[in-house]
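Complex shown without one protein chain; remaining protein chains in place.
We call the chains A, B and C, going by the order they appear; numbering starts again at 1 in every chain.
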Amino acid sequence: MTKVSVIGATGYAGAELLSILIRHPQAKIAHITSESHTGKKISELYPHLRGLCDLTLESLADIDAIGKDSEFIFIALPHGHAMDVGLKLEKLPVRIIDLGADYRFTDTKIYESWYGVEHKHPNASRVYGLAEIYREDIRTAKIIGNAGCFTTASILALAPLVKHHLVDANSIIVDAASGVSGAGRGLKLGNHFPELYDNFKAYNVAKHRHTPEIEQALEDLGGERTVINFTPHLVPMSRGILATCYATLKDTVADEMIDASFQKMYGDEKFIRLLGRGGYPETKFVRGSNFCDIGWHVDDRTRRVIILSAIDNLVKGAAGQAVQNFNIAAGFDESTALDVVPMYP
Amino acid sequence: MTKVSVIGATGYAGAELLSILIRHPQAKIAHITSESHTGKKISELYPHLRGLCDLTLESLADIDAIGKDSEFIFIALPHGHAMDVGLKLEKLPVRIIDLGADYRFTDTKIYESWYGVEHKHPNASRVYGLAEIYREDIRTAKIIGNAGCFTTASILALAPLVKHHLVDANSIIVDAASGVSGAGRGLKLGNHFPELYDNFKAYNVAKHRHTPEIEQALEDLGGERTVINFTPHLVPMSRGILATCYATLKDTVADEMIDASFQKMYGDEKFIRLLGRGGYPETKFVRGSNFCDIGWHVDDRTRRVIILSAIDNLVKGAAGQAVQNFNIAAGFDESTALDVVPMYP
Amino acid sequence: MTKVSVIGATGYAGAELLSILIRHPQAKIAHITSESHTGKKISELYPHLRGLCDLTLESLADIDAIGKDSEFIFIALPHGHAMDVGLKLEKLPVRIIDLGADYRFTDTKIYESWYGVEHKHPNASRVYGLAEIYREDIRTAKIIGNAGCFTTASILALAPLVKHHLVDANSIIVDAASGVSGAGRGLKLGNHFPELYDNFKAYNVAKHRHTPEIEQALEDLGGERTVINFTPHLVPMSRGILATCYATLKDTVADEMIDASFQKMYGDEKFIRLLGRGGYPETKFVRGSNFCDIGWHVDDRTRRVIILSAIDNLVKGAAGQAVQNFNIAAGFDESTALDVVPMYP
Partner (left out) sequence: MTKVSVIGATGYAGAELLSILIRHPQAKIAHITSESHTGKKISELYPHLRGLCDLTLESLADIDAIGKDSEFIFIALPHGHAMDVGLKLEKLPVRIIDLGADYRFTDTKIYESWYGVEHKHPNASRVYGLAEIYREDIRTAKIIGNAGCFTTASILALAPLVKHHLVDANSIIVDAASGVSGAGRGLKLGNHFPELYDNFKAYNVAKHRHTPEIEQALEDLGGERTVINFTPHLVPMSRGILATCYATLKDTVADEMIDASFQKMYGDEKFIRLLGRGGYPETKFVRGSNFCDIGWHVDDRTRRVIILSAIDNLVKGAAGQAVQNFNIAAGFDESTALDVVPMYP
């Protein structure tokens, strides 16, 4: 059994991580932490875990001891805090999977300008944690910067087209919508039930922090400078992200070339289900699972391709992806503990 | 009191129309019809109307008599059926407000190619029923082709920019989302409660029939051929449309020119609330009302403008707009019976 | 125009009150207050009111001046605060409609034991604000203690049976469910969107404060000591209360006697819609309106009668009822500004 710990276990991503890890046959949860609820049982905060996970929350103050007692550490803290943990664990053999943004950027200047904080660990040995693209690097990484939720849906939708240079990279627009769990468990008026119910809205237009993360991956795949529009929306539901991605096709691109690019890149991927040209993913078809469902449509009138992708923001968009990365890094079967049937209806 | 009748009163748009008309101090509902429920009281089908509107549904078979007994006829039938009614009423003095698509297109060839039916009344004297743009024509029109729901939100969002030539018309993408009432009261699996709840999806990508309707209005405003992308989504809620519209700014356009275009076109409009640059409309802020709230954002990185507009699909997107058109055509104050406070939360 | 003020205008009940009052043809809103948002416009806090009500929030510190400048004062403060206001206004001619619990109880000892605070204004001249039962007293009252939301639905459902002694008063069980707006705008984890969505729960079992309020009215109607069970539930929706009330029928009671009791008590009531024996109210059929819909069922196997009643908790359960009381007290038509069609679907 591989010993793992979860730093920041009381947010939705942390709790989802515990839900997956307690079913993992090759992982043993050694420590879980929370600064605001130290000493409480996790099942007091999340009664759905009663009888399944009654571990007591510890404090980060003991991070050195926790690091020594763990082979892998998952960090589910707000951005800006994971790098403190990463720095402290740098000399220990423990490997890190950070669910936040601190270790996602190759160029920490980009991180600093979008997140407004100084990066304290710029020279960390790290890899971007999106297995379908960076699998080989993940196997041996010290620190894995787990891809974000909107970014996972967006990058997976666009990667084959950008990699094969079928679209004009600077024509890309990603219009995406997420369930409210993506905003976390922290209370705010906008997520108060009566405010959001029977309501739909956009937010952070032209300034959401997942924008540069998508651009980084697309630049890496396409080999050219890429500037996109990304617009997030909030859907009155708990879970799920649908990304609707637009790109202008290059002149000579035939529909079959588009189809082939998806097939080539994802044909063997266990967690990507290709619905093909004309396919319509729905968030509920992947709810609770690590799947990313993808369909695409070609508009001959405008010569744009529209790609639709759906994930569960807490699974493939956070905790599931983290465990997928963990499985790769630890040498386990990649789908261990992730062979969940989506919950429908 | 002006005598009005509603043909096809049992769909959601028809019922909403009744809800508004029973409060209208200058209108008297003379006849309401339904072919599938002839002889029933409308309040048996819509119990929220008990005691408020207990009229009995008649049949269209008597359309000539109904036409003679009405000054205005609202038609809320599926497309393809309104033109039959329009033809039959052509010689009568009664004026018509059609909530469907039959009378929306100047060029019936476009209607025929998108709707797949032959137009039987191509030479009808008609006007497009979007008051903020075609108010003067509405005053005297024989037939008003009430604008569609997605189209109302989209056109109102884009009109100032297109009219003032601030954007590249062929760069326009409209990504919109609607509550489920927009799909009507007819049963289908996709709108069965358990299927849609906690679910989000796109539909009719690159082929939704509101596309040419938006294009027609934008071409009329901008004076140039316009081909756009329009993508509808379904939100697990009852009412409301949010349109997120993207367009590339022309080179010399300053932010203030954008602001001024909205102010100039809508500054005096009673039903348009401008939230300004940086504003965020939410569907719930207009729920139950005839308002269209509009905000816009400029992305300097991509030189695109993103315009957000929100309406209640059954009010400003259907029945409210129809009554607004009726008020104009009948010479009443434009907001009669439409001075409703949005229902929040 | 009668000058009215709203003390505590930023909660849901306060905002709903403004929504109704701005349409009231005989009322003029003089002052609105909020201690936490003094100086802001109400439409900054409730953007649905933009352009409809842009009044600035004042502070309670000026209550004397506000009292002198108002003919009626609506109080929408948490319990325990209204009595301070009531005391300060005692000598002024202004009349008070309190939406909270402070003035609901004839016996302030009951208030004190259930609410856990000392009553500072026990000798206030007051009447219970449920018009269908206490209309005559309301006409001239100095202070009206507006009935609570669950209590309104429960009392109206049970009153005819208790008044006519058709049921065993001590067999009564009220099992009720409310939308989340009933819990107010204050943030708490239980009402955080992701926690409540797709969730249903009971709360405050055997100890909800609406219990003694229901008992007081039933005792008043039936003339005997009455102890009941009341269990509230939270429904993942915004608005609406359904009360399911159980009572054991007395031996000789025939079904027609039950029907007659409802007809006799409510036959002329404008805001009560009797669906009859076998009728099924639904919360959405009254949404946004001041209606209380009531249906009842007799179970011959158990000799119990089950009464169902539905209201909108913010309208007939709070702000609408307050305006109904205001209309009565001010001598206006009782339905002024309340002739709203329920919003459906």
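Note that in this section contacts are C-beta pairs under 8 Å (C-beta built on N, C-alpha and C of every residue); 3 or more make two chains touch, one makes a residue touch a chain.
Owing to the predicted nature of the structure, the values given are computational and were not obtained by experimental measurement.
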Among C:67, C:86, C:148 or C:240, the residue in touch with the chain that has been omitted: C:240
Contacting the left-out chain in the complete assembly, out of B:129, B:236, B:288 or B:317: B:236
Per the touch definition above, residue among A:79, A:284, A:297 or A:316 touching the missing chain: A:284
Residue touching the undisplayed chain, where the options are C:146, C:216 or C:231: C:231
Full-complex contact with the absent chain, from B:93, B:116, B:194 or B:276: B:194
Missing-partner contacts on chain C, residue numbers: 170, 173, 175, 177, 179, 194-195, 197-203, 205-206, 227-229, 231, 233, 235-240, 242, 244, 246, 280-284, 287, 297-299, 301-302, 304, 306, 308, 310, 345
Residues of chain B (touch criterion as defined above) contacting the omitted chain: 12, 179-181, 185, 187-189, 191-194, 196-198, 236-238
Touching residues on chain A - with respect to the absent chain: 12, 15, 19-20, 22-23, 46-52, 181, 197-198, 238-239, 273, 275, 282, 284-289, 293, 339, 341-345
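Everything that follows uses one rule, which is that only the chains that are shown with their structure count from here on.
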Angle (degrees, nearest 5) of the CA superposition of chain A onto chain B: 180
Rounded Å distance between chain B and chain C, as computed from the means of their C-alpha atoms: 37
Centroid distance [mean C-alpha coordinates] between chain B and chain A, Å: 39
Centre-to-centre distance between chain C and chain A (centres being mean Cα positions), rounded to whole Å: 46
Sequence positions of chain A contacting 2 or more other chains: 179, 194, 197-198, 236-238
